[in-house]
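Please read through the structure below; I'll follow up with questions.
Only a single protein chain was left out; the remaining protein chains are all shown in position.
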Amino acid sequence: MVVNRWGTGRTEAFSDGVFAIAITLLVLDINIPQSDFDDLWHAIVHEWPAYLAYATSFLTVGGMWLAHHGIFRRLRYIDARVMRINLILLMFVSFLPFPTRLAAEAIHNANSERVAIIFYGLTLFIISALAGVLWTQVTRHRELLRDDVTDEEISEITKRAAPSIGFYAGATLLAIPAPRAAAIVYLVIGVSGVLLARGDTIGPREPEPV
Amino acid sequence: MVVNRWGTGRTEAFSDGVFAIAITLLVLDINIPQSDFDDLWHAIVHEWPAYLAYATSFLTVGGMWLAHHGIFRRLRYIDARVMRINLILLMFVSFLPFPTRLAAEAIHNANSERVAIIFYGLTLFIISALAGVLWTQVTRHRELLRDDVTDEEISEITKRAAPSIGFYAGATLLAIPAPRAAAIVYLVIGVSGVLLARGDTIGPREPEPV
Amino acid sequence: MVVNRWGTGRTEAFSDGVFAIAITLLVLDINIPQSDFDDLWHAIVHEWPAYLAYATSFLTVGGMWLAHHGIFRRLRYIDARVMRINLILLMFVSFLPFPTRLAAEAIHNANSERVAIIFYGLTLFIISALAGVLWTQVTRHRELLRDDVTDEEISEITKRAAPSIGFYAGATLLAIPAPRAAAIVYLVIGVSGVLLARGDTIGPREPEPV
Partner (left out) sequence: MVVNRWGTGRTEAFSDGVFAIAITLLVLDINIPQSDFDDLWHAIVHEWPAYLAYATSFLTVGGMWLAHHGIFRRLRYIDARVMRINLILLMFVSFLPFPTRLAAEAIHNANSERVAIIFYGLTLFIISALAGVLWTQVTRHRELLRDDVTDEEISEITKRAAPSIGFYAGATLLAIPAPRAAAIVYLVIGVSGVLLARGDTIGPREPEPV
């Protein structure tokens, strides 16, 4: 029988590349046209939605990278299903600069503000949900996990991942009546994701034989 | 006699970088002009060809990365010919964002739709054919392959690679009478590439002495 | 008790990715419009502020990468606080292309020159200060450092890091009366950072058990 498995090394490296590039491309969308250079302080301050969107997306992707790291460090190998979910997750992570840019540009425009922030929130919700699906997939196939991963660790990671999906859903609903309040909530969720990220409480893991 | 060989490590890392960057740059080409912000939902929905093109190219490159990974993991070392073919392959992979953007922009335009999709398909066909050439080169020089690679594995990889070249040729011919149908077929081939990707059915391979 | 620690490997790789991408994106902001192509030598020379800004930011990020490397090579593991500070540091490093572009575009414009250069200097000051905070955090928690790191090494790294924060503060103050002089000072600080960078005076360090 041919088993369909991958080692974790090159997948982690590829995922890290996508995370690092998506996070760094965000800055390309911050821009001040030459026509606003006559009062540049004012123009720089006026760009605050771009900085807010930049910081929110940067910290959200940063927290997601920490969570991703936390999952992959606990894997013995990757099966075809995890590989596919991971690829879909990366597809949405590297899509994020687009809704980020929309949200930054729309916030000064009464007509489009609500739509742009809902669209941004939906993307964050999908990313968060896909990370949840990835982790659920792993916990349902315990043979993917290293032997030294305890039930306690698993339930703790689950406890941390689950609420963030709910928070993104809630904030996106909040964006319907109050888009700016929702924008603040997305930032708070992103910051919390970084603050709550847990290290590798276990020893360094070498890739196990596949 | 001086033998012209490379280890696989740094070449894999460099290739991974190019794959990860090409895949992430695709998002830069999705854009909504400020003038369409008054009806932003409509503008977001109207961008569907851009999402279709993004998903198709992302999954195609993702599947290509999996196939590339599958080939390189089976190599003992890289000779000059494989190095050159790989570089040409990477040149076309990192070219892909250009036809992707053309296809996304042209699909609302009756005059250019056909041309853009044929051009996109030709690029995919070339990428697919170059991957085939790379694999053929490897199988013709069995000393490039690790000792534990079986004839069965080789013929299985060959069986998977060959049809996709044919499918790309067929879909590109289909684009002449029916460009939109061809666009769907490219997406289907890309998704199949990911679904059919096979893991490393063999143990982890350390770079062998060159 | 669950300890919150990370190994240094994947964090270094992720940071390296962000440094390499931020440094490479800088070139995207150098541009000559087609309308200036009739006298292209003149247009190329006229872009000197863009080259100055490019070289300054490239060498500053390059020196920062060397300093970052120097710190991380001396760590046994990363705790949650260092991880967060590092993420904030990377957020400002990948923000740098924006003020770089502003400074390059504004230098021909009497009204905006001063503002753009102060804004650029503030960003460099923040990056430099965050690197200082990162190092202070490490030295206050000596258990983060490898056993073979001597007090001498620590005080030498501190002596090198501290002045650059002061120089950036000073140059930014200088930018108020004399923005172009400040621009030269930023370049000089960046070059010095590369020239003064110290290698790993100690043996190669393998990640220690966490």
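A, B and C are the chain letters, set down in written order, and residue numbers restart from 1 in every chain.
Assume a contact is a pair of C-beta atoms (placed from the backbone, for glycine too) under 8 Å apart; a residue touches a chain by one contact, two chains touch by 3 or more.
What you are looking at is a predicted structure, and each value in this text was computed from that prediction instead of being measured.
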{"item": "Chains shown that the absent chain touches, full complex", "value": "B, C"}
{"item": "Omitted-chain contact residue, chosen from C:26, C:78, C:116 or C:171", "value": "C:26"}
{"item": "Full-complex contact with the absent chain, from C:62, C:132 or C:163", "value": "C:62"}
{"item": "Residue among B:42, B:84 or B:146 touching the omitted chain", "value": "B:84"}
{"item": "Interface with the unshown chain - residue positions in chain C", "value": "12-13, 16-17, 19-21, 23-28, 30-32, 34, 37-41, 44, 54-55, 58-59, 62, 65-66, 69, 156, 194-195, 197-204"}
{"item": "Chain B residues that touch the omitted chain in the full complex", "value": "2-7, 10, 13-14, 17-18, 21-22, 25, 28, 78-80, 83-84, 87, 90-91, 94-98, 102, 105-106, 109, 111-112, 115-116, 119, 207, 209-210"}
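Methods note: only the chains that are shown with their structure count from here on.
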{"item": "Computed distance of Cα centres, chain C from chain A, in Å", "value": "25"}
{"item": "Chain centre separation in whole Å, for chain C relative to chain B (CA means)", "value": "35"}
{"item": "Sites on chain C at which at least two other chains make contact", "value": "none"}
